[in-house]
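Below is one structure, written out as structure tokens, with a few remarks after it.
Excluded from the complex is one protein chain; the other protein chains are retained at their positions.
Now for chain A:
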Amino acid sequence: MNPLAMVVKADEFEAPGPSNFDLPGFFDSGVTKPMVLLVLAAALVFAFFYLAIRRATIVPGRLQYAGESAYGMVRNSIARDIIGGHDFRKFVPYLVTLFFFVLVNNLFGSIPFLQFPTFARASMAYALAAMSWVLYNAVGIKRHGLVGYLKLQTVPSGVQAFMLPLLVPLEFFSNILVRPVTLALRLFANMFAGHILLLLFATGGLYLIQHVGGIGYAAGPVAWVLSIAIGFLEILVQFLQAYVFTLLNAMYLQGALADEH
């Protein structure tokens, strides 16, 4: 929809779009809300874990138990179960940080007043995906050497030789080139779409009440009720995306470390 047209006809419903994510900086400083939220999320994650384990005891208190449950979920059900017995320990800090950093940033989309999922800014999702790409490739090259690693990632075992010219570029494309893109876009698009959906229901409800009249008075509140339901759905999506992002990171690391394809 042409935004100019919206300005001309201010009465017409203006659907939320990409422009809603392009927030101005505070006090013209260039420091935008997502940037502040990003730092806030990091501070919250660190504060939670630091306080939880600061006075660690064998028999945990409430906060320590919560911290251990959170930490243990990523450590055991993601890092240990996927990367496996002997290698997983050194990736636990990375995966724990990743999961909770992404989770808190996502949940900001559902927290009143903050209400912006940080990774709806694509560049921030690109950053995490780029880091993941560098990390798993570096780990793989360190383990197998450059040639060995490329062979591991691109040459599927148990395939007849004449198929290789077809499969090697395909595998290279999917394992080396596409992974960071899908990783970033999956996270970004989910957050972006969820936020737009919420905006649509919230502003749409308001528009129905303010400008439509008649049936609008009934339909507007319905939209708001639905926006609450979608809010809960969003919380689930936000959690799920953080989980999937971390899970895929662990799987890529595992793939890079694996001895056989």
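The working rule: a contact is a pair of C-beta atoms (placed from the backbone, for glycine too) under 8 Å apart; a residue touches a chain by one contact, two chains touch by 3 or more; residues count from 1.
FYI, contacts and distances are computed from a predicted model.
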Hidden subunit of the complex - UniProt protein name among "ATP synthase subunit b", "Sulfite reductase [NADPH] hemoprotein beta-component", "Cell division ATP-binding protein FtsE" or "Transport permease protein": "ATP synthase subunit b"
Touch criterion as defined above, residue of A:83, A:103, A:124 or A:208 at the omitted chain: A:124
Of A:56, A:163 or A:212, the residue in touch with the unshown chain: A:56
Touch list for chain A against the chain that is not drawn: 3-4, 6-7, 10, 14, 17-22, 24, 30, 34-35, 38-39, 42, 45-46, 49-50, 53, 56-58, 60, 64, 67-68, 71, 75, 89, 92-94, 96-98, 101, 121-124, 126-128, 130-131, 185, 188, 192
